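Missing here is one protein chain; the remaining ones are kept as they sit in the complex.
The chains carry the letters A and B, assigned in the order they are written, with residues numbered from 1 in each.
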Amino acid sequence: MNEIPGLFNYWVVVFLMMAGFYVVISQGNLVKKLVGLGLFQASVFILYITMGNLSGGQAPIVTEGVFIYSNPLPHVLILTAIVVGVATTAVGLALIVRIHEAYGSVEEDEIHALDMADDDTRLQEGAEREESSE
Amino acid sequence: MLIAIAAIRMRDLFGVVILFGVYSLLTAVLFMDLDAVDVAFTEAAVGAGVTTVLLLSSLRLTRRWEAPPRHNPFFSLLVVGVTGAALVYATLDAPLLGDPSAPVHKHVAPHYLQEAAGEVGMPNIVTAVLASYRGYDTFGETLVVFTAGLAVLLLLGFSENGKSRIETSAIHDQVALKVVVKLLIPLILLYALYVQFHGDFGAGGGFQAGVIFATGFILYDMVFGVENARAVMAVAWLPRLAALGVLIYGGVGVYSMLSGKPFLDYSALSADPVQGQHLGVLLVELGVGITVFSIVLSIFYALSGRRRQS
Partner (left out) sequence: MTLVLEWTSAIFLLAGSFLCITGGVGLLRMPDFFSRVHAAGVTETLAAPLLLCGLMLQMEWSLDLVKVLMILLFVLATNPTATQAMAKATLIGGQKPLVTESESTKGDSPSNS
């Protein structure tokens, strides 16, 4: 039971991860899904930095009189991950903008319905062409 | 945590985006508390700054309000709950916060901490690891940023001469804003250059500097209009600058290869190995900064120049 303070960070991470996960799978709006993905990403960053922390340690910049530093390896990974994350979010946003221009909506249900209607009309046209060519 | 819940429940996407910015800022504060200063810096600049601007730009092109939910969230909550329970069960085996006997502190990290000052010669160990020990990974990530920017440009493209947006006259009245922003932008750009070149000694480096430099230009574009912004930084130059950044990075590596050493071995750059490391890290961070700056700025131009089509 006295491990709870040490594990608290991980539980917060799991909560945020699940919050982001919930948004991605259940919300219909594409922009909100992207925000949920961002929540998920940030929680993973917190997980890595938590694992790299050393009690009694300082920031990993060599200074006079400091001997214990926090582990710099997770910091390096997460630093690049953050910038790459914003780049991929930008690609997702560009896709959403183009989807909106093509379908007129960014709601998942409406886009799906438009796609099904499109498939139905195409099947119908194919059937009519077969009938007229016989 | 509460902000995450609020962001989920709101249907006004504008509010969701702002809450997400606040969430990023709080995450940056948490990183500071966990002794990760470089990461906190990057998260504050990128998450609370650039991501909010990009999300708002795309909200302008799509819809602000979310449609009411149509299906029962029970099944999603069930999946989320089961996954969460499994993850919590997994964390029971995890090392406690700050535990020095955790496996992550055992293998390579002590070597980096002890040798970085001697081998690379710079106090900021994160920059030393990023640019020197793990320079190959950083090259890959720079390429990823470059490719993402290319993808956005392929999808959206720059508008032809910046006049396709309907000019809003709202910003022309804001005299106080214009004066203060005019004073601030040189300071922002100067700060970005400081972060770029001081990254060896304090928190900083190429990624943060590129983002802050782009933020200065974005601020100028938002306050003074798109024609002034295009006059300052011609749009055609941005892909060229991005390619230049990647070229600098790769060029350092190829130069090392042509000198007979492995790819990205900085000791080929100078007679004294520590001096070579310094030079190598400087060039590499410069390449990263240039690429990140031009990609962030071109993504912003692509999203903000798009005319809203209904």
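The criterion applied here is as follows: a contact is a pair of C-beta atoms (placed from the backbone, for glycine too) under 8 Å apart; a residue touches a chain by one contact, two chains touch by 3 or more.
Since the model is a prediction, treat every value here as computed from it, not as a measurement.
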Of the chains you can see, which ones touch the chain that is left out?
B
For the chain left out of this view, which of B:2, B:92, B:183 or B:258 touches it?
B:183
Could you please point out the chain B residues that touch the chain left off the display?
170, 173-174, 176-177, 180-181, 183-184, 187
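Note that in this section only the chains that are shown with their structure count from here on.
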Centre-to-centre distance between chain B and chain A (centres being mean Cα positions), rounded to whole Å
16
Would you pull the chain B residues touching chain A in the complex into a rising list?
1, 4-5, 7-8, 13, 16-17, 20, 23-24, 27, 30-31, 34-39, 42-43, 46-47, 50-51, 54-55, 57-59, 61-63, 66-67, 69-70, 73, 76-77, 79-81, 83-84, 87-88, 91-92, 94-100, 102, 104-105, 108-109, 112-113, 116-117, 123-126, 129-130, 134, 137-138, 141, 144-145, 148-149, 151-152, 155-156, 201-203, 205, 207, 211, 292, 295-296, 299, 302-303, 306, 309-310
Flag every residue of chain A that touches chain B in the complex, lowest number first.
3, 5-12, 14-23, 25-29, 31-32, 34-36, 38-39, 42, 45-46, 49-63, 69-76, 78-80, 82-91, 93-98, 100-101, 104-107, 109-110
